[in-house]
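The other protein chains are all here in position, but one chain of the complex has been omitted.
Let's look at subunit A:
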């Protein structure tokens, strides 16, 4: 038996693992800041998947055909699964899912601002798949290589399923664009509403994102917010052309010199307002989640009572 290592030796071991681009696993020693940053980021990510079920779930009962309903159900069920993969990753850091849920419904932890916007027409189901899941894919693909093992593995699982989400949305919009003038107008109106909030999903500009440098040094984040936003715009422009919709940004144009699109900035004051809880649907989303949690309490308790009773019966048999 050797003497237990000092804090400096532990830190050096951790730094060496990160330096080798190796993964940190749950039972490794890690700096408290690393653990806290991960819990905050993974929890926020998990909550986004769970709250993200609501805007689309809104349309399940009113989907225009059985096919669209089945697809939408499967998609929303996937998002529940994504939330659970991520809660499971977060639990390896010593924070229980119940604790995280309570923090969410108390408003003490955040979720992505995008889900505080309403879904006013069925075209929004398509636009969300195309733009919102599209932006999520941009964010999530690099996270498959994040330095914390369980988080990266959850992201790999999630990314495998996201491509279905984006494609079903795009196909839905294509179908509507082949329809009547009124349907085409619905698609354009929906894209107009979701374009800027989708760009906000990458977070504030790098200059206003003080934690990015540390997160990148730790290998938690692999790209800056502005890098990912640029990548998303460049990917999306040709998709918009093929669809026949206009992205609502007068400053959007190809920059030959940069080999990338120039584009305008979202309204960052609006973003801050939504993050602070003042978006169009913040109160509704949290109230719904809280109600679901409280209304489900008796089911959780009954299942525990049933399990206890079955064990007792087995023991006495």
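Note that contacts are C-beta pairs under 8 Å (C-beta built on N, C-alpha and C of every residue); 3 or more make two chains touch, one makes a residue touch a chain; residues count from 1.
Keep in mind that, in the parts below, contacts and distances are computed from a predicted model.
Per UniProt, the protein behind the absent chain is "1,2-phenylacetyl-CoA epoxidase subunit B"; the candidates were "1,2-phenylacetyl-CoA epoxidase subunit B", "Fe-S cluster assembly ATPase SufC", "3-phenylpropionate/trans-cinnamate dioxygenase ferredoxin subunit" or "Succinate dehydrogenase". Touching the chain that is not shown, out of A:81, A:205 or A:248: A:81 (per the contact rule at the top).
The set of subunit A residues touching the chain not shown comprises 25, 27-29, 74, 77-78, 81, 84-85, 88-89, 91-92, 96-99, 102, 150, 153-154, 157, 161, 300-301, 303-304, 306-308, 310-311.
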